[in-house]
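Shown here: the complex without one of its protein chains, the others still in place.
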Amino acid sequence: MSDFEQFRQTFFEECDELLQRFEEVAGNLQPDENDNETLNELFRAVHSIKAGAGAFKLERLVTFAHELEDFLDQVRSGTIHLQTGDPDLIVQSGDILHTLIEYAQAREEAPENLEADVLEQVRQRNPKGGQFSEVQSAEKPRQSGKIKYTVKFRPHRELYEAANEPQLLLEALTDLGETEIEIDTSRIVELSKTDPMESYFDWIITLETESGIEDIEAIFEFVDGDCDLSIIPDETIAEETDDGEVLTSQNPIEVSTTPQNQNDKADGEKAKPSKGSIRVDLERVDQLVNMVGELVIAQAMALESISSEIGIEQINQLQALEDLTMRTRQLQEGVMAIRMQPIKALFSRYPRLVRDLSKKLDKNVNLILEGEATEVDKTIIEELADPLTHMIRNCMDHGIEMPADRVGMGKPEEGTVRLSAEQRNGRILIRVSDDGRGLDPDKVVAKAVKQGLIQEGEELSKEEIEMLIFRPGFSTASEVSDVSGRGVGMDVVRRNIQKLGGRITLESQKGKGSCFTLALPLTLAVLDGMLVATADERYVIPLSSIVETVCPAANQIKEMPDGGSVLSLRGNAIRLIDLCGCMGLSRKGLTEPLRKLAVIVETEFGRHVGIVVDELLGQQQVVIKSLETNYYRIPGVAGSAILGDGRVRLILDVDGLSALLPKSPISKSKTVSEIPAENEIQTIASGG
Amino acid sequence: MGQPQMISDISNENEANVEMLSPPKQYVSFTVDEAYYAVDIMSVREIKGWDDITSLPNQPQYIRGVLNLRGAVLPIVDLKCRLGDSMTDPTKRHVIVIVAINDRQIGLLVDAVSDILMVSDDQIKPVPETNAKTDANVFTGFLTDKEQMVAMLDLENLFIPEIHELDGSEIPTNQLNALKE
Partner (left out) sequence: MAKRVLVVDDSKTMRDMVSFTLKREGYETVEAEDGMDALQSSTVGNFDLVISDVNMPRMDGITLTKELRTKPQFRSTPILILTTEADGTKKAAGKAAGATGWIVKPFDPDQLLGVVKRVCR
């Protein structure tokens, strides 16, 4: 059932978010912590997890979360003071929550007694703490005796106009207890004078129930103001209530407003003091981002069409428009900033991973974090968690050597894993590096041959060898290890990064270490693009990858034996991609344009390729719409955009397009070897 | 609206004796090349006239391209072509039926929408064993309505392109050919 899955997934995503916050806060917790906000935050995270777990009937999780919640509640209210061991206990509890959630997510039963030890410690710290069953009943206070109420109810016509149904209200009353219902028909007028929309009935209901008056009021919540209503408690039936004096009051309580306690409760929940920040549904932000993006585009198009018509005397208006453009841009930047978060939120979960793994692997590893303040789109941050975990595991498991071996090689006994983030050229670069043993090219090639990924004796560049580890089915570890095994390979990591519009590369030196580099877009939402035309279609090329555009003369283009062609530009040989052919278009009856244009783009390895188009239509900012929302990924296409005319245009993926080219054609061609700068290209390509 | 007449008897719902054996469901039927097809009305999101769409490179022929539906980008399936026939030559009078399949929305290019049918499960006959041109699993069954044979479409099976997510390292042959043109 896909709805259920969706719902479940949402819950687990939320859990992740909450746990991450929990771990962050708990990790910095001091024994004498008395900052209310810190303690509140821990409490709320556990509270939310419990609430969701309840909806899914995850009983063990609910029980554990409940006791932890209760303990934290006592702590934040000052009843219990944190002691030396408590921060550790709270961190451990977080681990238990994490594990229970993981099992729940995998629909597996967690090992018996998994939480028993920690639970016992929590109980010891909070001996008065409610066992779960007690508190459940405490959440819904009930008096023990039955009370008889007289409910008088006279609907107005507005009640019917809002499609409320007295019968359903009466049924709801009946659900609360035993009812006797009388109808007062004295207001009924002569049939000929009746108004079909008018209401002529009064009801008098006697209700015998254990429920409180607020439960009765709640039933009439929606018709408040659309009826006359009075609820009068009559007398206590059976034994006395625990604190019956209020409830047995003989005074009628006229109900004319929404019960006060409802508002109180809602306000109490709302009033989360959180340093002036609010939680906003990410979808809402996305919508805002999209709308502003489209506003920018619409505005730019309006400006363009006006500026071509406008006379010199209206130049002031034009300036006003440009001012508007600027403000629109500012608005856009402001809105985009909402989605950005410091990557610290993500990085902060790895020190623990490294510590745990060090222990497990008996290795001595120091994790260095750099650039934690770098701001990254929230979606990207979320999607990076697993790939980074995997890469760090990989570094620690396969990269870093055992301490004794390291000393033997003259390396410091302690290994170093470095996790860094920086913003460069409109991209986010994230690096995971280690000073371990690095990749052994011979081993990698041997493995790849064995797995049938390449032919024996095939000549590969260093860069090509390094890319092998990203191929599906490749794993260098000779045996699947507990740490990085798990059947997930680097190919999955690579695919996840690609899905984000990013690229992953590996540089490695045998004996010295390796470095994964992720290059990611700043944001997933908008893109500065160049609109190009070929045949009768239009495409968007990301501006960030465009180096220049040239209009080559015929003698600059050389046909290659493999059917492709190469452009010679200032001594460089550049492969050309014919966009029209590549996109499967035919020039039905269209004449070939006299001169073709080549848009020179730079791909991930610094390689330049030229995309041949018919026409350049200008720069535009576009809002990216994934094709995968409703379709599938298409090689060579990064996504789509809706332009001002309402048409969908495809955004080209220059790396994907260049991957469609033959692998290493340049060095094998005689024609090109005359071109002096060939070496330069080779250098760039192998340098990664 | 109905104000209740019998107040003392509110627990006795008048729906109680409605048989719930096989509740009829609503289907939207449409024509392609004079043949009738139908989909569950619950999966139909919208119906709109044919519009210019943007083609996608190197996709199955029946994927006509993508369309902007109020900010969402939806693929359009040429139903005639998908069912093994030639491609539709769409005009302004052709219609796109937008349906939801699991989490995805797609448009079906058809000739015209014809009717809304009330059908109970027992009226739907199984797919005959031999079905020459198309794979039988794009239909869930057949139904006879006003002497017309109506084929019930299995939307999930209808929309499984042969090309799924391709890894960047693999190059489909048609793309290589395209490059060599």
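Letters A and B name the chains as they come in the text, with residue numbers starting at 1 for each one.
Criterion: a residue touches a chain if its C-beta (ideal position, glycine included) is under 8 Å from a C-beta of that chain, and two chains touch if they have at least 3 such contacts.
Keep in mind that what you see is a predicted model, and the values were worked out from it rather than measured.
Under the touch definition stated at the start, the shown chains contacted by the missing one in the entire complex are A, B.
Considering the whole complex, the residue from B:M42, B:A112 or B:M149 that touches the absent chain is B:M42.
The hidden chain makes contact, of the residues A:Q287, A:Q319 or A:N366, with A:Q287. Residue A:A172 is the one among A:A172, A:L543 or A:I557 that touches the chain not shown.
Take subunit A: the residues that touch the chain left off the picture are 1, 3-4, 6-7, 10, 51, 54-55, 160-165, 168-169, 171-172, 219, 221-222, 225, 258, 262-263, 266-267, 270, 281, 283-284, 287, 291. Contact residues of subunit B toward the unshown chain are 1, 13, 23-24, 26, 41-42, 44-46, 70, 116.
Criterion: only the chains that are shown with their structure count from here on.
If you average the CA atoms of subunit A and of subunit B, the two centres end up 31 Å from each other.
Contact residues on subunit B toward subunit A in their complex (touch as defined above): 1, 3-4, 7-8, 10-11, 52-59, 63, 65-68, 71-75, 102-106, 161, 163-169, 171-172, 174-176, 178-181. Those residues of subunit A whose C-beta lies close enough to touch subunit B in the complex are 2, 6, 160, 163, 166-167, 170-171, 174, 181, 183, 199, 201, 203, 290, 294, 471-472, 491, 495, 498, 537, 562-564, 577-578, 581-585, 625-627, 629-637, 640, 642, 646-650, 655-656, 659-661.
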